[in-house]
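Omission of a single protein chain aside, the complex is shown with its protein chains in their original locations.
The block that comes next holds subunit A.
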């Protein structure tokens, strides 16, 4: 028997596979039984209605995609009335992703969303912070620490901080999130990117720039997950380019305790349950019986901190 269960800061998951925020919704229940997932993670919401960005909101590039969806949000009221009750029918933990334009607004939403039926809050601190010229909170250790402190005070639920690859200070930001009170780190969001149509010379996204996701992102997120696991003592959830069980195992070996699957679900709506099945088969084949045997099992020798926390390519 293989045991796929993992523990994310006290929250028990039946397996380490869960969706990434913004790439999952109630509609997927029309394709397979959502109970088979380790957790359910909802699209980032804000307190008020938001419209999202102009179309085109996605474009494909070789082997991956860019998106500039923005955060179209129904607002907190609709979320409390419709979304939370929907997920209550499942035993899988519900992780709600939120964001806010200012640290105080963010914290107020965090308090208001800490209701029955919610098992953890994923704070999307990779979104723009208006008080810092629109730079994401998680670009700098100082803004990360400040916003996490306020969020920590606002809720007793487990807090997962979603980091951004658009920083040059990954280990410092990870430590700042931990010190600010994060129970886990989600590593990571999309990386700021661009594509141009050479015939029209127009940007291929309505919003000019967008976030890169999918297979091309994986080496970057994997490197960050590794650094975050080394830099902190809280669980890391890998996110970026996962589409096979091998990808999951790679993240676990790097130090992640679970993974989120995003873009892969667009290509194959059943990707997440296929990955769970593949993971079981891989464990049986390789005589691995629990996730603990994999998590952080990387053979990286006695590398110096200078090398592990490097922020530039050699």
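The rule is short, and it goes like this: a residue touches a chain if its C-beta (ideal position, glycine included) is under 8 Å from a C-beta of that chain, and two chains touch if they have at least 3 such contacts; residues count from 1.
The definition used in the following text is that contacts and distances are computed from a predicted model.
Novice: Looking at UniProt, which of "Anti-sigma F factor antagonist", "Ion-translocating oxidoreductase complex subunit A", "ABC-2 type transport system permease protein" or "Dihydroorotate dehydrogenase electron transfer subunit" names the chain that isn't shown?
Specialist: Cross-referencing UniProt, the chain left out corresponds to "Dihydroorotate dehydrogenase electron transfer subunit".
Novice: Per the definition of touch given earlier, which of A:27, A:133, A:156 or A:302 contacts the omitted chain?
Specialist: A:27
Novice: Pick out which of A:72, A:128 or A:203 touches the chain that's been left out of the picture.
Specialist: A:72
Novice: By the contact criterion defined above, which parts of subunit A meet the unshown chain? Give residue numbers in ascending order.
Specialist: 22-32, 43, 49-52, 55-58, 60-65, 67, 69, 72, 74, 82-83, 86, 89-90, 214, 265-270
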